[in-house]
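Scroll down for the structure; my scribbles are underneath it.
Of the protein chains in this complex, one is absent; all others appear in place.
Every chain is named by a letter (A, B and C) in the order it is written, and numbering of its residues begins at 1.
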Amino acid sequence: MKYYVRVDNNEYEIEINGDIVLLNGEPVDVDLVRSGATELYSVLFGGRSHEMLVNADRFNYQINVRGVQLQVQVEDERARRLNRGRRLPTLPDGELAILAPIPGLVVRVLVGEGDSIEEGQPVILLEAMKMENELRAARAGIVKSVVATTGQRVEQNAPLIILE
Amino acid sequence: MKYYVRVDNNEYEIEINGDIVLLNGEPVDVDLVRSGATELYSVLFGGRSHEMLVNADRFNYQINVRGVQLQVQVEDERARRLNRGRRLPTLPDGELAILAPIPGLVVRVLVGEGDSIEEGQPVILLEAMKMENELRAARAGIVKSVVATTGQRVEQNAPLIILE
Amino acid sequence: MFKKVLVANRGEIAIRVLRACEERGIATVAVFSEADRSALHVRYANEAYCIGPAPSRESYLRMDRIIDVARKAGVDAIHPGYGFLSERAEFAAACAEAGITFIGPSPEAIEAMGDKITARETVRRRGVPLVPGSERGLRDEGLVAAAREIGFPIMIKAAAGGGGKGMRAVHDQGALVAAIGAARREAMAAFGNDEVYLEKLIANARHVEIQVLADSHGTTLSLNERECSIQRRHQKLIEEAPSVAVDEKLRKEMGQVAVAAAEAVGYVNAGTIEFLFDSKDNSYYFLEMNTRLQVEHPITELVTGIDIVKEQIAIAAGRKLRYKQADIIPNGWAIECRITAEDPYNNFMPSSGVVSYLKEPTGPGVRVESSLYEGMEISLFYDPMIAKLVVWGETRAEAILRMRRALNEYRIGGIRTSIPFHQEIMESTEFMWGTFDTGFLSRRRVGGMRPHLGEEEQLAAVVAAMLAHEEGRQATMHVGQADNGGKGEPVVGLWKQAGRMRAQRGRW
Partner (left out) sequence: MFKKVLVANRGEIAIRVLRACEERGIATVAVFSEADRSALHVRYANEAYCIGPAPSRESYLRMDRIIDVARKAGVDAIHPGYGFLSERAEFAAACAEAGITFIGPSPEAIEAMGDKITARETVRRRGVPLVPGSERGLRDEGLVAAAREIGFPIMIKAAAGGGGKGMRAVHDQGALVAAIGAARREAMAAFGNDEVYLEKLIANARHVEIQVLADSHGTTLSLNERECSIQRRHQKLIEEAPSVAVDEKLRKEMGQVAVAAAEAVGYVNAGTIEFLFDSKDNSYYFLEMNTRLQVEHPITELVTGIDIVKEQIAIAAGRKLRYKQADIIPNGWAIECRITAEDPYNNFMPSSGVVSYLKEPTGPGVRVESSLYEGMEISLFYDPMIAKLVVWGETRAEAILRMRRALNEYRIGGIRTSIPFHQEIMESTEFMWGTFDTGFLSRRRVGGMRPHLGEEEQLAAVVAAMLAHEEGRQATMHVGQADNGGKGEPVVGLWKQAGRMRAQRGRW
């Protein structure tokens, strides 16, 4: 079975047939075991030892390596065919909603409809835990609509701004 | 509902009606919560704070308090009526099998059939982990039969000696 | 000595104090908010009582309830930890009224140092050097005028401040008014008082502070300096002792100045004098005195061998200090990293969730002060600092290498933490050379991008594919997308998997 795996913006093709695992066509030697705790895995990759914390949410995996959190998406061949053309919310093209990562108070909205913004540009000032936090755009784009208003209390994951 | 709880050789009568808990007839103030881990409980007993590790096996509980492991057996009223007269394997009266607590090699049997022995008296020399371990009688009694033989390899929980 | 002590705090510092009490054979009482029922400090204490709902102002800031619990439990002393009520003169006073010893300085000393402007005036009389700044009680126009006088860049600070809250650096006239507004908002939110003042901003300055211990018999000791220049938005993230910038002669001199500042207010118990330190000419200026135990006190403990919290208790009980200044000899090097529930790759956004896995570092030279436990729910009610990782080494180099080792061992599942940020700093040559100042982070925009992991990233891809394969998720995938775009149903799947894999002796 073939799998297409995206880690951030890099994609890998992995093929698994019984015990044989191919990474981008190259056979790799992997020994994967869970070590006691539910989400803790020990991996021997050609003898090199790694520890990973894995949280699975359907075909999305959050994998923590040496404290760094990686977002990993897996599609198999069929899923890939089905998804071709269709926009997944997490794909970089198409619309993107900037969500409130935590509940808080909108102190100021820093962009307006129609603004063209850069990746990493601050778009909203959100106050939480007595601190003002800048929300930044995950990618460049045009502001399609501004949902949040100054002084508004927002819940976690509430959409604040829609980019296109 | 009434419960009869044995901790080692002490028995306690506990009555639970809704939020009211009576210990030997006296009302007690207990707040019990699980703290994250499956078997870890935090107990506030009239404001005094205790931590307990609890492993349940049917109506037998192993409760670890400050590193000390307690064997706790719970019977409710009906179970108590049913058990009256009947011998439970774990009760101190009647026959008692001395089991091998670990797999090992029987180096020597120190008692013979018909011997009357004291509580804590060594009965078998078992070699495990390159060490000779003395098994002692959990209570006084007469040796009804000696199951183990010198030089025999025994599995965990294999009966070695039966007391009556 | 006290028979029973109440700790009016939560988190790692509550546990730190409870441990000190237990090691002195003193019975302990914890207080907790409804959100903290199963917190470590509740389980750690001999007694624990709930004092209200999750928000601090309804629980950990409720003096009345805390003193009420103290009375009922019959404690003879209260330790406030840091934050919360630790620098509220009225709380120290309320304890005294209730006939309970406050383990800390007198209300007068807290008062005198608590108001930053009064503090500056008090210590100036003792010849303690100060940064040029504005006088008190100015409204916005007054501040603008003062700023012109002092000259830019300037620093805006909250009069009631501390912990960097309400602080703002301003580099030109233009940004001034807006910055004052933001600073006042933060100050009001944090301290219920929006008064701010101005100070000249010393470029490329270091933050160096001196720990002092004073007993009630007239002895005040300097436990030497801590280097706290690694800050983000005026929040300390990494501290070390000693400081690479301070030599033996300077250490002695700054120690004497700090002792003078403490004596200026008749200070008793543990306190810290913060200095702005200018490496260019080794000049230093009094910033403020923190009249409480500091977050970073462990690094001083590791290089001096003195248990500061136990000394606090002994001092409060009227004991004489067992040490003379000559006994305080720094030995080796200590570094502390503050572990926070924040995402360094998303602008240090606070991260909430349940700690699903935990393995903390240990072994030689490693000390962890932590509030973490598996199953702990990280809420947004309290400060995001969840643990402190502290190491000691014979040399600074050994300490840095040991900190790297310990950071690599630290495993916290279920939430984002500042660990990768600290790893990044420990690898940075600027930090290794010690040539940094308080502008260090703003200059290098750390945590902007996560480091490239190379093999580990490939491996993560392989592991994910193997798990998907093992789980036979293919079927559910399309459905998942079709119905709800692939969200929902998290752990359950993994639990099932867990069960089966364990059956296979965790191997396939």
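By our rule, a residue touches a chain if its C-beta (ideal position, glycine included) is under 8 Å from a C-beta of that chain, and two chains touch if they have at least 3 such contacts.
From a predicted model like this one, the values you see are computed outputs, not experimental measurements.
Q: Mind giving the shown chains that are in contact with the missing chain?
A: Taken over the complete structure, the missing chain's partners among displayed chains are A, B, C.
Q: State which residues belonging to chain A touch the missing partner chain.
A: Residue positions of chain A that touch the missing chain: 31, 33-37, 42, 44, 47-49, 51.
Q: Contact with the hidden chain only, please: which chain C residues?
A: 15-16, 19-20, 22-25, 37-38, 44, 298, 301, 305, 307, 331-332, 359-360, 362-370, 373-375, 394, 398, 401-402, 404-405, 408-409, 506-507
Q: Under the stated touch rule, tell me which residues of chain B contact the chain that is not displayed.
A: Residues 1, 3, 5, 7-8, 10, 12, 14, 16, 21, 23, 28, 30, 32-41, 43, 45, 48, 50-61, 63-70, 72, 74-76, 78-79, 82-83, 88-89, 101-103, 107, 120, 127-136, 156 of chain B touch the chain absent from view.
Everything that follows uses one rule, which is that only the chains that are shown with their structure count from here on.
Q: Going by average Cα coordinates, which chain is farthest removed from chain B?
A: Result for max centroid distance from chain B is chain A.
Q: Averaging only over C-alpha atoms, locate the centres of chain B and chain C and give their separation in whole Å.
A: About 47 Å separates the centre of chain B from that of chain C.
Q: For chain A and chain B, what's the span in angstrom between their mean Cα positions?
A: The computed centroid separation for chain A versus chain B comes out at 51 Å.
Q: Distance-wise, how many Å sit between the C-alpha centres of chain A and chain C, to the nearest whole number?
A: 30
Q: Identify all positions of chain C at which a residue touches two or more other chains, and write them in rising order.
A: Where chain C is concerned, no single residue meets two or more other chains.
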